[in-house]
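Of the protein chains in this complex, all but one are displayed in their positions.
Note that the chains take the letters A, B and C in the order they are written out, and that residue 1 is the start of every chain.
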Amino acid sequence: MDYILHVLILALIYSIFAVSLNLELGYAGLYNFGHVAFFGIGAYISALLSRAGMPVEGAMLCAMAGAGIAGGLLAVPALRVTEDYFGIATLVFAEMFRLVCLNERWLTKGPMGLPGIPRPAWIARGVDGLPVYLILTALAAAGVFLFVRRLTGSPFGRALRVIREDEHIAQAFGKNVLLLKIKTIVTGSALAGLAGTLWAHYISYISPADFTLTETILVVLCVVLGGRGTHWGPVLGAFAVIFFGEAVRFLPIPHELHRYVAPLQGMVYGGILVLIVLKMPSGMIAEHRRNGA
Amino acid sequence: MLRVRNVTKSFGALMAVHDVSFELGDIGITGMVGPNGSGKSTLFHILTGFYRLDRGEIFFNRHAIANRPPHQISRLGVIRSFQQTRPLPFMSVRDNLIAVAPRQCGESIWPLFFSPTRVRRQERALREKADGVLDLLKLAPLADELAGRLSYGQQKLMELGRILMADPRLILLDEPTAGINPTMIRQLVAVLCRLCEEGIQIFLIEHNMPLVAQLCQHVFVMDSGELIFSGTSGNARRDPRVVEAYLGRESHAA
Amino acid sequence: MPAGTRASSKPIWGGKAMLLEVDRINAGYGRTLVIEDVSISVDTGEIVSIIGPNGAGKSTVLRTVAGQLIPDAGAIRYSGQDITRIGMAERGRRGLMFVPQGMNIFPNLTVRENLEIAGLLLEDKAARREAVREALDHYPALGRKKNQYGRALSGGERQLLALSRTRILRPRLVLLDEPSLGLAPLLVDHIFDEIIRMTRLGVSVLLVEQNARKALSVSHRAYVLELGRNRLTDTGARLLRNEDVQRLYLGG
Partner (left out) sequence: MSYYLQLLLNGVIAGSVYALFAVGLTLVYGVFRFINFSHGELITWGAYLTLMFYTPPFSWPLFLSAIPAMALTAVIGFSQDFFIYRPLRRGNPITLLIASIGLSYMLRNAVRFIWGSDLRTFDFPPARGMEFGGYYVTGIQLLMLAAAVFFLAILYLGLTRTLWGKSLRATADNLELAAIMGISMPRVSASVWILASVFAAAGGILLALDTNLEPVMGATNLIKAFAAVLLGGAGNVWGALLGGLFIGIAENLGVAFFSPGYKDLVAFALIFLLLLFRPRGLFGLLTGVR
């Protein structure tokens, strides 16, 4: 039973992470492959602040703000280049983030990571705190989902779609494309920071090894598999990816073959990503069948 | 009122636009013509902020708009069209019009959550405005159709509808009649004339000289980056430099 | 069959087939048709040009004949054989050479390397090396700059380099897309002299040109296109004096 709560919490955290990426990737056409860096920044900020005695709720808010600001710092320079270079610039940003975490031992304890990240005071530690944490995560996920749905269903979302389809038209009709993109990335990064804090305080131990290309692949997979530019797509994708990831644990695999599981899973994730792009680019829920604002 | 002074632009060694100066007084429809490679498209992109100019100044009603980003120029009422139609294929025709309307408070995050009524009110107003424009262009029955499924000519009309949604004071059209059939051209011309009567200035780039003669009171002719003629289209046809620009120079016999 | 041999195949039904017959072709990009039912023909030894106001579809016709664009309908016959759907390389081997508009040389290859690539269709290595050497001797302007990169050449020199491919491949028909684009008037005369010299090599020319008078003054025959359709056709000399041509360009 506790295991199911664990998987649900993970899936909800990942759906926040995927919905926030979808705001950038699905609606504005911004292929931000560095999204995991903001997930990490959120996790580290709230971990450091809460370990230093700050109440967890405050730490979480600071984490979101910090991640948002970091998003702005990346967006302003990175938006000067075209799509595919933007994708590579953000990917490099994520790797730089991980490298800084590895080497600034005075702050992040480097590869040993940060143990003992406290949970909010009103949530019990350990296993019996799970149901309450699940509620907290569910509320957060619902809040983020509604916030993003309101955002993308509004003229703001429509303007993003104009930018995604044809930037020249957006510019020619008075839309400040750069400002809209920066707002989108700042918002998306802040929400990724939220996912990061929820994850940090749930797992209670983080290290740079948790924010690698693997996480980037996973969240891109959630969005692309689920359906870019749709409301429910990323959530569906997140649940599918997490359940597949966790379900593998139940397969009756003899011990000596155990080491083959993780690489096989990685091959499957990579393979699905390639197949989706090749055969089903619009993902499970196709955007335009649901027609516009 | 558009004033262009000594605009010059070169791409590496190629002098695309060389020291061009002209003014669009309060003439209704003005045309700019010239053979391919004469620099008229480059000038058009400079006027609308998509290209940066090397030297010169441009004024639109007292505002200096040289090298300003396209969205700032557009907000002054200088609205342009593109040579190829660029519909937003996955949106309905009406949404294509509403999406491009300027100054939408719903496009910034704060009002969305803190003054939603103002956003809803503006949405309704834009919807009515769009339907009005669609009636003017006789596209009303297609309002809910996906823009991607329209014919090429209908997309050109929709593009004009989008321009009207942006409350234009000066419309810059890039080869509006390229690739559409004569009946659709007549419909387009009728709409342009009506806009003129409402005081909207139109500046039209076209190489379809007969159409320019019929539509424009005043014509500029460009050839290899330079402005070689300014006057009525009737005189343009008889001006030796214009004839040579178009038909070229006969050389010594083979 | 290396290009340049003279064996022109005779059609079975007697009567020598025209070198090139374009028969009612329709072509365009995406959903928009640019040319409809356009027919033109070129015979051996002729210079034929296609003129007409911008957007008349001149280049589209040429690119369809060259094989860069497959027409939606109609047929193209070259010395009696249907080549409508044949690839550019095969058309090149049969002696049909295309010089595109604008950037028609390799800027980051040297002049000599440009010529070697130009001669790629000559299967025989020795013949290719000989043809390149002969071309470099024949055009001293290119010979002097044979080790310089293409991008260092002036507009006129670039066009000469593009045209010099004719001397290497010795094709039977050359398609030229706006050779005078972006060139100063003096250079235009120089380039057209070169085109005329080409015909002395037994090469026929199909020429698309915006500089209508210049083209008509060197053409045996010419076709005038308007809005993607055949409008007029006559000898170059008569079209020069034809009033309709000027009205087509300038209206009124």
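Quick note on the criterion: contacts are C-beta pairs under 8 Å (C-beta built on N, C-alpha and C of every residue); 3 or more make two chains touch, one makes a residue touch a chain.
The shown structure was predicted, so the numbers you read here are calculated from the model rather than taken from an experiment.
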- Note on the structure: Whole complex considered, the hidden chain contacts A, C
- Note on the structure: Among the options C:Met18, C:Ile40 or C:Ala66, the absent chain makes contact with C:Ala66
- Return the single residue from C:Tyr78, C:Phe98 or C:Tyr139 that touches the missing chain. C:Phe98
- Which one touches the absent chain: A:Met112, A:Leu179, A:Ala247 or A:Val277? A:Val277
- Note on the structure: The one residue from A:Glu57, A:Glu95, A:Asp166 or A:Glu246 touching the chain left out of view is A:Glu95
- Query: List the chain C residues touching the unshown chain?
  - Reply: 66, 68, 88-89, 92-93, 98, 100, 103-109, 113, 116-118, 120-121, 149, 151
- Would you write out the residues of chain A that touch the absent chain, in ascending order? 31, 33, 77-78, 80-81, 83-85, 87-89, 92-93, 95-96, 99, 102-103, 213-214, 216-217, 220, 224, 259-260, 262-267, 269-274, 277-278, 281
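The rule we apply is simple: only the chains that are shown with their structure count from here on.
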- Outermost chain relative to chain C, judged by CA means, is A
- Which integer distance in Å separates the CA centroid of chain A from that of chain C? 57
- Length of the line joining the C-alpha centres of chain B and chain C, rounded to whole Å: 35
- Message: Looking at the complex, which residues from chain B come into contact with chain C?
- Response: 14, 35-37, 152, 175, 178-179, 207-213, 233-234, 236-237, 242-243, 246-254
- Which of the residues in chain C end up touching chain B in this complex? 31-32, 34, 53-55, 180-182, 185, 188-189, 192, 196, 209-218, 240, 245-246, 249-252
- chain B-touching residues of chain A, taken from the complex the two chains share: 150-151, 154-156, 158-159, 161-162, 165-166, 168-177, 180, 183, 187, 287-288, 291-293
